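Quick one: this structure, given as structure tokens, is what I'll be asking you about.
The complex appears here minus one protein chain, its other protein chains still in place.
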Amino acid sequence: MSKVDLTQVRPYGDTLNDGIVQLSLTLPLPLSAEAQEAARRWALQSGFQDPKVVHSQDLGEGFSFFVLYARSPVAVDFSSIKVLKSSHKTLEKAEIEALISSKLGRKLVVVGASIESDAHTVGIDAIMNIKGYNGHKGLESYHQIEAYNLGAQVACEDLLARALDVGADAILISQVVTQKDLHLRNLTRMVELLELEGVRNNFLLIVGGPRINYELAKELGFDAGFGPGTFAEDVASFMIEQVLINRKGDHDV
Amino acid sequence: MSKVDLTQVRPYGDTLNDGIVQLSLTLPLPLSAEAQEAARRWALQSGFQDPKVVHSQDLGEGFSFFVLYARSPVAVDFSSIKVLKSSHKTLEKAEIEALISSKLGRKLVVVGASIESDAHTVGIDAIMNIKGYNGHKGLESYHQIEAYNLGAQVACEDLLARALDVGADAILISQVVTQKDLHLRNLTRMVELLELEGVRNNFLLIVGGPRINYELAKELGFDAGFGPGTFAEDVASFMIEQVLINRKGDHDV
Amino acid sequence: MTRPYLANKLQLDPVLIAEARTIANDIVAQVTPFIFSHSTVSVERTIVRMFGVNGVNPEGIPFPNVLVDHMREQGLIEDGAASLIAKACLHYGKNPQSLAEEIDRNELSLENLPDYPLETLHEMALGLALPAVTRIKEQGRNREAMIGSLGQGAEPYLYAIVATGNIYEDIIQARAAVHQGADIIAVIRSTGQSLLDYVPYGPTTEGFGGTFATQANFSIMRQALDEVGQEVGRYIRLTNYCSGLCMPEIAAMGALERLDVMLNDSMYGIIFRDINMQRTFIDQYFSRLINGFAGIVINTGEDNYLTTADAMEAAHTVLASDLINEQFAFLSGLPEAQQGLGHAMEINPDQPDAFLYEIAQAQLIREVFPRSPIKYMPPTKYMTGNIFRAHVQDTLFNVASIMTGQSIHLLGMLTEASHTPLMQDRFLSIESAQLVFQYMRNFGDEITFAADGKIQQRARETLQAAVNMLITIRDTGLFGALEKGMFAEISRSASGGRGLDGVFAKGPNYLNPFVELFGGDANV
Partner (left out) sequence: MTRPYLANKLQLDPVLIAEARTIANDIVAQVTPFIFSHSTVSVERTIVRMFGVNGVNPEGIPFPNVLVDHMREQGLIEDGAASLIAKACLHYGKNPQSLAEEIDRNELSLENLPDYPLETLHEMALGLALPAVTRIKEQGRNREAMIGSLGQGAEPYLYAIVATGNIYEDIIQARAAVHQGADIIAVIRSTGQSLLDYVPYGPTTEGFGGTFATQANFSIMRQALDEVGQEVGRYIRLTNYCSGLCMPEIAAMGALERLDVMLNDSMYGIIFRDINMQRTFIDQYFSRLINGFAGIVINTGEDNYLTTADAMEAAHTVLASDLINEQFAFLSGLPEAQQGLGHAMEINPDQPDAFLYEIAQAQLIREVFPRSPIKYMPPTKYMTGNIFRAHVQDTLFNVASIMTGQSIHLLGMLTEASHTPLMQDRFLSIESAQLVFQYMRNFGDEITFAADGKIQQRARETLQAAVNMLITIRDTGLFGALEKGMFAEISRSASGGRGLDGVFAKGPNYLNPFVELFGGDANV
């Protein structure tokens, strides 16, 4: 029983380093022996070894569906992978409340919305609404947080206006529809708007959604990003930590 | 609506040439953001574009499971694909019977078995037993064929002995277990045995099974190979055609 | 499945069901006077469309919008577009399309037209309406003839969506799906179309998560489905969405182009698209009049409630809303046989006995609406990117559907949590549904539920809770109930949302010939 070499990690079927992966795909070809061979060659040209077309099926209209198993010779150097992660420590609700009241000395103000054409609210509601998500209460339930949930389909301009209006510490954005990278466009729009208005540094700018992670959010110019399985306390911990750091920064200046 | 360029066929998700394929694999890593990134990098290193890890799951014992969708830039030249196929015409049972009695003038003699450690008989039975398969009667039901089905786990030597004994025109072999290429070993063994005994040309040597096709069979030194969905008449048509050609060849000499 | 569904497996109390209907009727009756006394810009554009006005101006604005906007600017709208156009036709001797084009070029105005007797205008309007009415009738006959000659799939109908954004790519997907076994093809709309206060024009090839609903797209897809229907030997139904700000216009387009099914539900627009409720109730009345007349099956959107509310807690809200939607349909004369009332399988699968509760709910909706082609939606909320697990969840949905005699079966997709369906996703989904249906078709007939068991109890409790909810709604009024967030846990105010500015009170001489032609209420 060999040990995993973390500099060369390969897919695992039932034996270390066998490299087995499962694939399925559709080709714009009616089913024939040649189409099956095309599926096999696709796999070979993609660098797989020993591809087995275990299923092929005509889908009609000149398309066929294939299921393959193949061996991948590709190895990933796991030891060199560093994922950019927020370094904040996730606190419990009570700790967060205590921190805000003791260190910040006023309520933390937050506005949130699902922006532009995106009508999905369940994600932002999970973070903000009193009820919360999976037994984790949302930001509205925090005594030390003043939370405004504007809902869905909110234009970037309207969201910013409200944030300025209530003097928000943080702007929370949810993006669920990602087709044709719609979310990237919407999120970039928000950052550009803040920069255009010269208020980018007035707010913590935070985004969440099923295809969001911290790294992507940073790339897009956000302060943080949260993906699936986030709870209110994750983002609240981040916010209070950052707000306190930023304030300290201000004082230092 | 563009037409498929047969020199550059790409996987199809929902738009021509989008290249989308589905993958799933296990990595010998416990689940973490880094492991997810490793899955993504594996896809990138494999040449996929824009890989999306839509699911990741810890499997315990230091393994994780991933489901991905990604775009493949690989295009297959379909126009250049030629698959080696048997050129025989598949006849109906009655036609075959007529052909044997009129042209061969004696019964066609066939022995079949699933060889060596392989205990799967359903495939060879489907071809040979009276009952046949999916409503297609087996060789034993042909009046003009003398068929001996030796069953499973038959040693190559025993099969050959029997073929010599009954003066078979053809030897039919089934191979179902393919793990660790066991079938290739067994099939090669049979060809080598026939050659060693100097009787390779006395018989049509035919193999069938779920992972067999004509091309592979030819490579292994067989006269033909039959895969999933074969019926008795497919192989019977081939046999009588070949036997008649060979006899003609004998006469010509 | 055959309708009416006659089994009474839940031992429901018929008196309680009848009471529920009475209360729902009261609730609708409360808003009816408001609906009847108002119209909207979209209703008027619909009339204009059915008078034959089509196309867009050089700036790309549809002529129906040009015309109705003109009427509003001139302060003439309260008599209704029909009256104005009738008048203008009489006066100028031109047809509505020419009028629209000339008005667009400022060559003509509807201001200061001479007065005609109401009777004359009425007659003229009826004449203008005739071609559309004839065409719609004919489309209905075409449908019947094609079903008669080709036949149709057996219920539950397999309902597949296409959503590439490109109508031509959609056709490829739709044709393949039909060959694979789909009975109904729904062309999902692009994100955001429901918020547009006009209907895009012409064939379109770009959209996000869906394809724009345009009359040209309807016609192109209709033709494709008629063709493939001939190939596979069964009539294929086409679905689109008449919801959002252009609800009745799309209804008209669908009626003219022989759509067969239309998503058509104000409640959905109010709650999930923040459409103003006054606007959309008025629009809905007219839409359903059209759909009813055209023989189009409507689908309602109660299934969506369970994406934001919890399916265990909110099961009764679905039934209550279905009952209200039924009365709204009756108000427009749309019969039960065209009421595809919505519900869904959305209980968290980790909930113990989830299947029993799902069966209770599916069977309950089936038994309360025995004559309606009820629409059953697959799990979406608890689907994850684990496509294999998702395929299992959908299989169980297929099991529940065939076991409880559903009519319209939305195909669940194994990739629900990640993207709109790839061709192979749709294929796998159809394959699973067909396998399960074939495998278990008669299972429902073979079993009975334990008397007072968990299934029967749950169904009865849900029915009772729905009745209680309806009583509360009757007390607060439907507007009040929506404000209180009684549906889907989302609250909307009567004057909020989009489109209220398009609502106006009808003047004393208001005219809409289609209401009577489509068999609408004489009071309108």
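When the chains are written out, they are named A, B and C in that same order, and each has its own residue count from 1.
Keep in mind that, in the parts below, a contact is a pair of C-beta atoms (placed from the backbone, for glycine too) under 8 Å apart; a residue touches a chain by one contact, two chains touch by 3 or more.
Predicted, not measured: the structure shown is a model, and the values here were computed from it.
A.B. asks: Out of all the chains shown, which come into contact with the hidden one?
C.D. replies: Missing chain, whole complex, touching shown chains: A, B, C.
A.B. asks: Could you tell me which of B:Leu59, B:Val191, B:Leu220 or B:Leu244 touches the chain that is not displayed?
C.D. replies: Touching the chain that is not displayed is residue B:Leu59.
A.B. asks: Hey, which of C:His391, C:His409, C:Arg426 or C:Arg460 is the one touching the hidden chain?
C.D. replies: Reading the full complex, the residue touching the unseen chain is C:His391.
A.B. asks: With respect to the chain omitted from the figure, which of C:Phe34, C:Tyr92, C:Tyr168 or C:Phe355 is a touching residue?
C.D. replies: For the chain that is not drawn, the touching residue is C:Phe355.
A.B. asks: Please output the residues of subunit B touching the missing chain, sorted low to high.
C.D. replies: Spelled out for subunit B, the touching residues are 24-26, 57, 59-61, 63, 65, 117-119, 121-122, 125, 151-153, 177, 179-180, 182, 210.
A.B. asks: Given the full complex, what residues of subunit A touch the hidden partner chain?
C.D. replies: Interface residues of subunit A facing the absent chain: 1, 12-16, 20, 22, 24, 52-55, 57, 67, 69.
A.B. asks: If the hidden chain were put back, which residues of subunit C would touch it?
C.D. replies: Touching the missing chain: residues 349-350, 352-356, 359, 386, 388-389, 391-393, 395-396, 399, 414, 428, 431-432, 435-436, 438-443, 445-450, 453-455.
Here, only the chains that are shown with their structure count from here on.
A.B. asks: On a C-alpha centroid basis, what's the spacing between subunit A and subunit B, in Å?
C.D. replies: 45
A.B. asks: For subunit B, jot down the residues that touch at least 2 other chains.
C.D. replies: 12-13, 16, 20, 22, 24, 52
A.B. asks: Residue numbers in subunit C touching 2 or more other chains?
C.D. replies: Residues 172, 417, 419-420, 422-424 of subunit C each touch two or more of the other chains.
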